[in-house]
Structure formats: structure tokens, C-alpha cells
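With one protein chain removed, the remaining protein chains of the complex are shown where they sit.
Right, chain A next:
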Amino acid sequence: SPRPVPAGPGWACRAVLGEGHQRTVRKVAWSPCGTYLASASFDATTCIWKKQPDGFECVTTLEGHENEVKSVAWAPSGNLLATCSRDKSVWVWEVDEEEEYECVSVLNSHTQDVKHVVWHPNQELLASASYDDTVKLYHEEEDDWVCCATLEGHESTVWSVAFDRSGERLASCSDDKTVRVWRQYKPGNEEGVACSGTDPTWKCVCNLSGFHTRTIYDVAWCHLTGALATACGDDAIRVFEESSPAAPQQPTFSLAAHNSPGRAVTLHCSASVLRTSVEAEPSRKNRPRVSFSRHMSLMARAVFPVSFLE
């Protein structure tokens, strides 16, 4: 059974949910209302946990994927959930007031494992990242979920995607050691970018290359400051800030902070705090050496997920 994790300053472990999954838990996500926690597992299921006064209760288990579930994400509305898997599919689930979950779509657009799903901040638009080197976008069209865009350009697996605050741009990170920023161009746009029908076109407007020396596993876009953070297999966390004045069609980002293995580097994130966690490999001991404070010193190993606190 899982061992209790030593708490950092100001943090206490409230619960260990050890009975839900039979294999690695790959991703967890809080619902927008904060009452529910979804957990995605290699055992091909996604558990939905409800916060109770005395702990958490598993209210349902979402089944259907053929193999490892890699990611789960709640839509901002709170009524929709998305999951994705090595089985190449993305599933969209609807939840009603009676806590009943129903799969409303199985999207088979990707040709390889799907690593990550994330929702647009204010539209019912879903993005997925895949081993097939693409990012795909989906929305509902006449009661059916469809793939409305495919973002090509990465030269290897796309591990993660993040939208900026407005949702006009998204950032993707890849095994090809680059982060790409894509921008949405709606039909009739001033820049003259062609669109087919009523769907926006997404174009790559920035390619951050030469900064990372190994696979980039995660990217986070701070909705407060606009900074981009990356989690890389070379054991470093990098924070990029957008150069101003902002040139929307050709944004440039510069490296604002970077921690390297063996050296503690202080990251000053003025308005927001960077949270990250250390990967745990099944056969090795997990040695977290991360502390949280306004000015942070980080020594991490093979950074896997990274996110900004809202």
C-alpha cells in the first residue's frame, strides 16, 4: 500500500486513495468546482472521487479504453470530461446533476497513442497531443464531436499542450526538444490566413528550439503573467517570458529562468508560484527535493508535470 509522503512546509497529506486503481496512476485532475477528483490510470480506467467531510469516495469508474489512460481533463463548464489513451482514442464524457457519467463521443483521429488532453479556457474546444507527432482540436458540430484541426510541425511525439489565458494561442511541447506556439485565425481574419468553412485555422507562430537538450514532457502557460514553463528530461525547469512589445504574428519568448541538475537556482516568479513534481519511476525510490515558497529553490530530477498555481 502507498507510503505516506513527508509533507513540506504548510502542506499535510489529507488522504491516500489506494483502493481505486490496479496500476500506475498517470494523471489526476480537480473538477472546476473542486468537489471531484478524476484519476487516470494504466489500468485503463478513470476513477471519479468525491470529496466528503471525512475523506474521498469513489463515485464511479469510467471504463472503455482498451489500455493505459494517459490523461484526463475537466472542461471549465464542469459538465464535460475528456480522457485519452494509448489506444489512440480520445473520449468525451458528459456528467449530469445526478453525477451520472455518459460517454458522448469516441474520437479516433490520432494514429498513435494520445498523451495529453486539455480544454480551452472558455470554449467547449478540446486539444489532444499524440505520439503521432500532431496536436488535434475537437468541438461539437451538430450534436457530434469532430476533429476540427490538426496541428502538424513537430518532428516527434507531442507530450503536452497548454492554452494561454485567452485561448487564442496554444503551446505544445515535444520529444523533438522544441516548444511551438500556435495561433488561431478565424474566417475573415485581417492577416489573410485562409480558413476552410467556419473552422479557424491554427498556424505555428513561434518555435522555441535550442533551449532543451532532451524530451520536453510538459508545458504550462501562466494565465496571470503569460509566462511559459517547461518540464524537461534533462532535469531542468525553464521559464520563458514573452518579449514585449508583443508582436502577435511573430511572438518571441526568451529564457527568464532555468534550473540545472546539481545546482539550486532561485526562480523569482513575481505574481505566481511555479509548482512541479518529481517523476517516480516504478522501480526506483522517489526522492522529492522540491520546496515551495515565493522565491523558490528547485532541485529536481527528470521533471515530468509542471503547472502554475491559479
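Following the convention adopted for this analysis, contacts are C-beta pairs under 8 Å (C-beta built on N, C-alpha and C of every residue); 3 or more make two chains touch, one makes a residue touch a chain; residues count from 1.
Everything that follows uses one rule, which is that contacts and distances are computed from a predicted model.
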UniProt name of the unshown chain, from "AP complex subunit sigma", "Cytosolic iron-sulfur assembly component 2B", "ATP synthase subunit gamma" or "Proteasome subunit beta"?
-> "Cytosolic iron-sulfur assembly component 2B"
Option touching the unshown chain, where A:156, A:196, A:209 or A:243 are the choices = A:156
With respect to the chain omitted from the figure, which of A:131, A:145, A:221 or A:240 is a touching residue?
-> A:131
Contact residues on chain A toward the hidden chain run 23-24, 42, 67-68, 70, 86, 113, 115, 131, 156-157, 175, 214-215, 233-234, 261, 281-284, 301
